[in-house]
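All protein chains but one are shown in place.
By letter and in written order, the chains are A and B; residue numbering begins at 1 in each of them.
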Amino acid sequence: MARLFPQIICGFFGVVLFVLYFLKAPSAKSLYLTITSDYWQIIFAFALLVGVASFIRVNIKKLSILSESPYVITGLLGLFAMPVMALVWGIKGDSPFMWVFENVQVPLQATVFALLAFFVASASLRGFKARSLPATILLISALIALLSRSDIFGWLGNSALEFSEWIRSYPSMSARRGILIGIGLGSVTTSLRIILGIERTWLGKDR
Amino acid sequence: MDPGTIVAGILTIAILSFLYGDNPVYKMAETLLVGVSMGYVLVITWTNTLMAVLFKPLFLESQFWLVIPFIFGLFMFGRFHKSTSFLSRYSMAVLIGSGAGVAIPAMLGARTLRQMTATVEMVQGDSFLTIFSGLVVVVGLFSTLSYFYFSREHEGIMGRSAKVGTYFLMIFFGTTFGYTVMSRVSTFIGRMDFLLSDFLHLTN
Partner (left out) sequence: MNSTQSRHLAFAGLFIVVTVTMLLDISIVATVSNETKRMFDYLDNLPDSSVIIVSFDHEASSLPEMKPLGLVMLRHLFAKDHKLIGVALLAEGTGVGYRLMQETAKEYNKEYGRDYVFLGFKPQFIAAILSMGESIKGTFPEDYLGNATSQIELLSDVNNYDDVAAVVSLADGSLTTHWIEYGNEKYGVQISAAVAAAMLTTYDPYISSGQLKAMVGGLRGAAEYENLLGIGGSGARSMLAQSSAHLYIILLIIIGNFTYFRSRKKG
C-alpha cells in the first residue's frame, strides 16, 4: 500500500496534466496552471526547506570535530545571517542582504567558476591527445573553434571563418540534434513508463 | 575604497589561492559561499513562494484549496523519520506524475517532431552547397541516432553507421570544448578585470 497509492497518484496526475495540455477551455487552463504553478512551487519550496534542515543537521554533527568546526561555523553563520538580515532590513535595493549578495556571494561564486579556466588549460596540456581517429577529429574541431574565436584583427580571413561557422552549423549541429532527439524520445518513453507504473525507481526502497 | 570592493577582492584572492593547493583560507571561503548561497535561496523562496503563493493567499485571502499542496509540502518533512518517510512519496508522486504529463507533449512536439521536420527541410535548396550541407546534417543526424540505438547489436550497416555517428559526435564535442574554453576564460578575465581595476586600481 505504501507504494501502490503513490503510484496511483503519480499516474493520475500524469494523465490529467497530459490531457489538460491540449484543452483550451478556461477551467482546464486554470487547473493546468494551478498544478504546474502553485503545486509545483509549494512542494519544491518545502523540498528546499528539507534540504536546508538536512544541511544544518549534518553540520551540527560535524561541529564536534575540532579541525572541521571553524568551517562549519562559517557555513552556518552565512546561512543564518542571510535570513536575519532579510528579516531586519528587507531584501530590496541597498539592503545589507543585497550587499552580502553582491560583495560576498557573487565574487565567491564567479571566482569558483573562473577556476575552471585553469583546469581546462591543464586538461588541454595533459589529456587532449590525438590517440585515435575519433580523438583526432575531436582535437581538430576544438582547434578550429578556438582559432576562429581568437581572430580579432581579421588575420584568419573570411573563408576560414566561414568554414568554422559551417562546421558548427552543419556537422556539429547534426550531432547535437541527434542527442536532442534522443533525449526527447527518451524523456517521452520514461514519462510514459512513469505514468503507467512500469518505472518505479523514484519510489526508492522500502526501509 | 568602498568596503564592498575590499571584501569582494579579498574573497576573490582567497578562492584563487586554491590554484596553489587546497588550504584553510580557500576552505573557509568555500564554506562561506555554501552557507550564504543557501541562505539567499532560502530567503528568496520564503518571500517569493511560501509567503506570496501559499501563506498570504491561504490565511489572508481564504484560498482554502491551497491546503492540498500545503499538506503535500509538509509530507516532505516525513523523510526525517523512518516511520513517516513513506509520506514524502506522495509529494514526489505529484511532482513526478505531473512533470511526466507536462513533458510528453513538449518533448514530442518542440523537440522531436520540430527538429525532424527542420532536418528534412534542410535538404531543399537551389545551390550545391545548400543541398550538400543539408545532406551532411541528414547523415550526421541518423548516424548519431544509430550510435545511441542500443536495442540492436552495432554490426554490419548499423555498426558502420554508428561509427560514422561517433565522428559527428566528436566534431560536436570538439566544437563545444572550444566554446567552453572561451566561456571559462571569459569568467576568469572578468574576475581579473575586477581585481586589476576596481581592487588594485592598476588599470582604468
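Simple rule for what comes next: a contact is a pair of C-beta atoms (placed from the backbone, for glycine too) under 8 Å apart; a residue touches a chain by one contact, two chains touch by 3 or more.
Just so you know, these numbers come straight off a predicted model, no measurement behind them.
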Determine which one of B:Val7, B:Val139 or B:Met192 touches the chain that has been left out.
B:Met192
Missing-partner contacts on subunit A, residue numbers
21, 29, 32-33, 36-37, 40-41, 44-45, 92-93, 98, 101-102, 105-106, 109-110, 112-114, 117-118, 120-122, 124-131, 139, 142-143, 146-147, 149-154, 161, 165, 168-169, 172-173, 176-177, 180
Kindly note down the residues of subunit B that lie in touch with the hidden chain.
19-20, 40-41, 44-45, 48-49, 52, 102, 106-107, 109-111, 114-115, 117-118, 122, 137, 172, 175-176, 179-194, 196, 202-204
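Keep this in mind: only the chains that are shown with their structure count from here on.
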With centres defined as the mean C-alpha position, give me the subunit A-subunit B separation in Å.
3
Touching subunit B in the complex: which residues of subunit A?
2-3, 5-7, 9-18, 20-22, 35-50, 52-53, 55, 70-72, 74-83, 86, 91, 97, 99-118, 120, 124, 133-135, 137-146, 149, 166-185, 187-188, 190-192, 194-195, 202-204, 207
Flag every residue of subunit B that touches subunit A in the complex, lowest number first.
3-5, 7-9, 11-12, 15-16, 18-19, 24, 27-47, 49-50, 53-54, 66, 68-70, 72-74, 76-77, 79-80, 82, 85-86, 89-105, 107-108, 111-112, 115-116, 118-119, 133, 136-145, 147-148, 165-182, 184-185, 187-188, 190-191, 194
